[in-house]
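With one protein chain withheld, the remaining protein chains of the complex are depicted in position.
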Amino acid sequence: MSDEAAAAAQQRQLASIASLERGGLPLAAQERIEELREGKSAWTSDLSVSEMAAIQHAGFEPVGMVMGSSVYRIAAQWGYTTVYGLGGATGGGRVRTYPCPHGFYGYGVGSEHRTGYNWEHRFYEAGITETRDAALRRILEEAQGLGAHGVVGVRILRRHLEGVGNSLEFTCIGTAVRRRGGPKLRSPFMSHLDGVAFSKLLHGGYVPVALVMGIGAMEIDPGCGTEWALRSWSNTRIQQISDGIEEARMLGINHLEAEVATVDADGAVGVETDLSTYELGGESTLVELFLLGTAVRRYAKEPLDEPPLPIMRLR
Amino acid sequence: MTQQEDPPQPVEAPPAPLEGLPKDALRRLAELQGKDALFTSDLSVNEFLLVKEAGFHPRGLVVGSSIYHIGFSSKGWSTSREVQTLTQAMYAARELAMSRMEEEAAVLGADGVVGVRLDVGFYEWGRGTAEFLALGTAVSAEDGGNWKTPAGKPFTSDLSGQDFWTLLQAGHAPLGLVMGTCVYHVAHQGMFQAMGNIGQNKEMPNFTQALYEARELAMERMQDEAKKVGAEGIVGVQIQEKSHVWGSHTIEFFAMGTAVRKLPDREIATPRMVLSLDR
Partner (left out) sequence: MSVMPHPRADAALACLAGKSSERHQGRAFSSDLSVDEAVLLKEIGYEPKGLVVGSAVYHIGIQYANWTTNQEMGDLTQAMYQARTEALTAMERHAQQVGGQGVVGLKLEVQIHQGNHPLAEFVAMGTAVANPNVKSSGIWVSDLSGQDLYLLIRAGYQPIGLAFGACVYHVAHQRLGAWVGQQSQNVELGNYTSALYEARELAMTRMQQEAQRSRAHGIVAMRIEQKSHMWGSHVIEFLAIGTSVRLVAAEHRKIAPELSVSLDDEMVPVTDAAPAAGGAAEG
């Protein structure tokens, strides 16, 4: 590459990064959206033929593919229990203690007797939420740039980057759709449901509003009571671990429902749940529940135009 | 497959076959009888509704099983032929499982059994043995007609609820499951014969003949069973070829289908053509 070309390329890169830092889109994305909006290139979509037909049947048309992405470093601390109990790093989340059943107080990690703690990782949860928010803002900006009413078939990619500690990438890709002559919306709707599901949803009297997420992360530091129960011969319910997992699930579901209320929706459909456990140092475990769904509003109380026809396919 | 020698252990008395249904089974079936009795079924909701649509009511899950020793050593076998002791064993084991299942259905006073599954299962601890399990849902006709076989026993069929309804719509009724089996040992080709075939594309007549004969025997036996019950035909025939626990030169050819008879005065409706958009 010539010196001028190399310098120009570097300029572009710097400008893109500056735009991202402001929360906006990199240059390449801005240019592509502009081309699509001005009708200078054919619309692209990853819709199948069936989805296209279904969307048109519902009164909409595809506009173009849109994407939003961001990579964050999550500043969270793990296993933060000391001789004196939990430090202040819990961020005000839920904490439950499991005192030593033999009456001793915590003598520090590694001692025979210690108090157990289940605590909510607020910083980790907040980190995931912020990463997601940044990616969502960008996909919505692209959709708005196209003059779309909404985005369907959004696929989410969520992963830690190898070799980059505590990193999280959040990417979402979907197809923007619009209804010609429809009213301008403050914010385009988003849905992880595909084109055919979108059409059925609409015919059923619901309209998608936004993608909603729920996240619950609990760290379980077993106390000596729990350790003893784990080594016993009998069949016993392990209270601390049961509680920790249940708490993580409740946090996740509550978070999701709070997001549904924030976008002023009636509920969420198609929620997918993903429970992971990670071994942290020592005997501690992190339990994480991640949920993703589409928030909807009911716009019509009446049922379908016609009840479904039960058929028996011979083949 | 070679059989390992275990350290000598006290030998039990030779095992006797199980006589009659276990008392747990009779107790369970008793609870499914009577005017307001509960029904159980492994029919899915769709199948349940179609069985009702067809004019039948589910009564209860019926089960029959048999753990059978089917081990065998082919040492010293130099020609391809049927392993008659194994054919008889596979027949006997399945018959035992099926007849226990039918007996459970008869105890319930059912007209037939639908959705029969016949599985051969192996446990890590049972060398040379297999569990033959027959499972289905017993049903009773709501119109009080005669649906039983000419021998007065409940009909059996491996048809799903959907196929059962469709069969009746098409003007036929199930008579019973018919089976034919043949366990065949294919001899190893002699070494000189093998060397003579190098570099040529040539049919291997001993294999061809062995597989042909075995399949024909299995199908013929199945057809004989159908003739014996006076069937008009057999639907849904499946042919399975498995070596179970015997090594690749010994194969069981197993053919199974549902024998059917014609129902008077039934005309099937004209199906409508549809095209689904959901893919």
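Letters are used for the chains, namely A and B, taken in the order the chains are written, and counting of residues starts over at 1 for each.
As a convention for this text, a contact is a pair of C-beta atoms (placed from the backbone, for glycine too) under 8 Å apart; a residue touches a chain by one contact, two chains touch by 3 or more.
Worth saying up front: this structure is predicted, and the values here are computed from it rather than measured.
Screening A:Cys100, A:Val154 or A:Leu256 for touch with the missing chain picks out A:Leu256.
Think of the hidden chain as still there; on subunit A it touches residues 58-60, 149, 179-183, 185-186, 189, 193, 197, 200-207, 209, 214, 229-238, 241-242, 245-246, 249-250, 253, 256-257, 260-261, 265-273, 277, 279, 283, 291, 293, 295, 297-301, 303-304, 307-315.
Summarising the interface, subunit B meets the missing chain with residues 3-12, 14-19, 22, 24-25, 27-28, 31-32, 38-46, 48-50, 52-53, 58, 61, 63, 65-73, 85-86, 88-89, 92-93, 96, 123-129, 131, 135, 169, 186, 188-189, 191, 194-195, 204, 207, 210-211, 241-243, 248-249, 251, 268-276, 279.
As a working rule, only the chains that are shown with their structure count from here on.
The mean-CA centres of subunit A and subunit B are about 50 angstrom from one another, to the nearest whole unit. Remark: subunit A residues 48, 50, 53-54, 196, 311-314 touch subunit B in the complex. Every residue of subunit B that touches subunit A in the complex is listed here, in rising order: 50, 162, 165-166, 271-272, 274, 277-279.
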